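Note that one protein chain of the assembly has been removed; the remaining protein chains are unaltered in position.
Let's turn to chain A:
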Amino acid sequence: MSRPAHRRPEYHKINKDLFVLTYGALVAQLCKDYEKDEDVNKYLDKMGYGIGTRLVEDFLARSCVRRCHSYSEITDIIAQVAFKMYLGITPSVTCNNPSRTEFSLILDKNPLVEFVEELPAGRSSLCYCNLLCGIIRGALEMVHLAADVTFLQDTLKGDRVTEIGITFLKKLDEKKYRRKK
């Protein structure tokens, strides 16, 4: 099929809406199936992990990024290339500790919650976007980097911005230079 020459701008938006709406329907269904918020959060994280392990291949194939030499480079690429490519936003990156293994991605605008007004009653500890944490964790693990990814701030819980914290667990150099004694 040939693509139409003039793409109406709405087409891109509808495509994004498809993903956002599907995600919303999924979370709604999970809330119906599971009583506890922790179960829903865990389930979303597991799903995100499965998606992340496959998404990273798609990402690497499309983006042609060069090999990274530090955790901050990796976090920058996640924020500026990956998030831009898949969600159309560019979160800002801050470093949280002097040894440069803990970073935060700050999202002013979270496209996943575009249609969400507020968390349902009785679901106050639900991490609505936990899928994102799982995706990042799964993707990093596929490139041999262990990391802990959690939500530090969430607009749905009253915070001003959404903040995702990434803590890298093993030092990159250790694998290259240290040898088992």
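Keep this in mind: a contact is a pair of C-beta atoms (placed from the backbone, for glycine too) under 8 Å apart; a residue touches a chain by one contact, two chains touch by 3 or more; residues count from 1.
To be clear about the criterion, contacts and distances are computed from a predicted model.
One chain of the complex is hidden; its UniProt record names it "Trafficking protein particle complex subunit 6B", one of "Histidine-containing phosphotransfer protein", "Protein transport protein SEC23", "Trafficking protein particle complex subunit 6B" or "3-methyl-2-oxobutanoate dehydrogenase (2-methylpropanoyl-transferring)". Contact with the omitted chain, checked across A:Ala28, A:Val65 or A:Val143, is made by A:Ala28.
Checked against the hidden chain, the listed residues A:Tyr43, A:Tyr71, A:Phe103 or A:Tyr128 yield one contact partner: A:Tyr43.
Screening A:Lys36, A:Arg54, A:Arg100 or A:Lys170 against the full complex identifies A:Arg54 as the residue touching the chain left out.
Residues touching the missing chain, restricted to chain A, are 1, 10-26, 28-29, 33, 43, 46-47, 50-51, 54-55, 58, 85-88, 111, 115, 131 (touch as defined at the top).
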